[in-house]
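A single protein chain has been omitted from the complex, and every remaining protein chain is retained in its original position.
The first chain written gets the first letter, and so on, giving A and B; residue counts start at 1 in each chain.
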Amino acid sequence: MIYTIKTKRPQEFIDVTGMISDAVSKSSVQNGIAAIFVPHTTAGITINENADPNVVRDILNSLNKTYPVEGDYMHSEGNSHAHIKASLMGSSCMVLIRDGSLVLGTWQGIYFCEFDGPRNRKLFVKIIKD
Amino acid sequence: MIYTIKTKRPQEFIDVTGMISDAVSKSSVQNGIAAIFVPHTTAGITINENADPNVVRDILNSLNKTYPVEGDYMHSEGNSHAHIKASLMGSSCMVLIRDGSLVLGTWQGIYFCEFDGPRNRKLFVKIIKD
Partner (left out) sequence: MIYTIKTKRPQEFIDVTGMISDAVSKSSVQNGIAAIFVPHTTAGITINENADPNVVRDILNSLNKTYPVEGDYMHSEGNSHAHIKASLMGSSCMVLIRDGSLVLGTWQGIYFCEFDGPRNRKLFVKIIKD
């Protein structure tokens, strides 16, 4: 399944847990894994806390301290920091499916990580049956 | 399969290779992948050297230099550093299975990464047949 995401800011984490749950429901798969893939090189995917929005803000701020937007980079497009962050968070992740539902911890949300927005983005989800 | 892990220190890497091997054995799957998932937001999973324990100590120390426990964080629980490290190591990984065994490199161990312990933790393993 292919989902579209319209990001609004240069850098932001967008909770896509509902999107992945939707893909699981539509597949009718009861047990297996959801393989999630970001087809971009300046965006990534991660799982982290969904309760206090300051958590993902702290993650973004910390990444920006270590890999600043303006830095001593060779790539001329000015978004090297975003490429680095994309590789650190990763392009793919997977979540287990049990009894037709995603198995996540209480505080876990799945986040699309925009590092070079705003842009129109895509997210691929493949449900693999056990 | 669900495994429980009792961590003993604020931050530590615990070798869970035996746990994952156990899940493979119990599944009787000969060829496929082991999908490993951490249902927490202040812990992660990684694969690294299992011979010299100084390697995982160096990884932890280096992460702590870049993302210190006490920092300029907004999240009021005081464990933002742990959330950041969890996303950097990742919540999921996978290992191939061949002839009923995990296929790991000579020096590879699978590590549960505790960043905000000590706590009672869980680890999910799903074996997917090829």
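Assume a residue touches a chain if its C-beta (ideal position, glycine included) is under 8 Å from a C-beta of that chain, and two chains touch if they have at least 3 such contacts.
Computed from a prediction, not measured in an experiment: that's the story for all the values here.
For a quick check of understanding: of B:Val24, B:Ile59, B:Ala86 or B:Val125, which residue touches the chain that isn't displayed?
Candidates B:Val24, B:Ile59, B:Ala86 or B:Val125; residue touching the omitted chain: B:Ile59.
Which subunit A residues touch the hidden chain?
Residues 35, 37-41, 66-67, 71-77, 80, 83-84, 86-88, 90-92, 94, 122, 124, 126, 128-129 of subunit A touch the chain that is not shown.
In the full complex, which bits of subunit B touch the chain not displayed? Write them out.
Spelled out for subunit B, the touching residues are 32-33, 46-49, 52, 54-55, 57-59, 61-63, 66, 88-90, 93-96, 103-105, 107-108, 128, 130.
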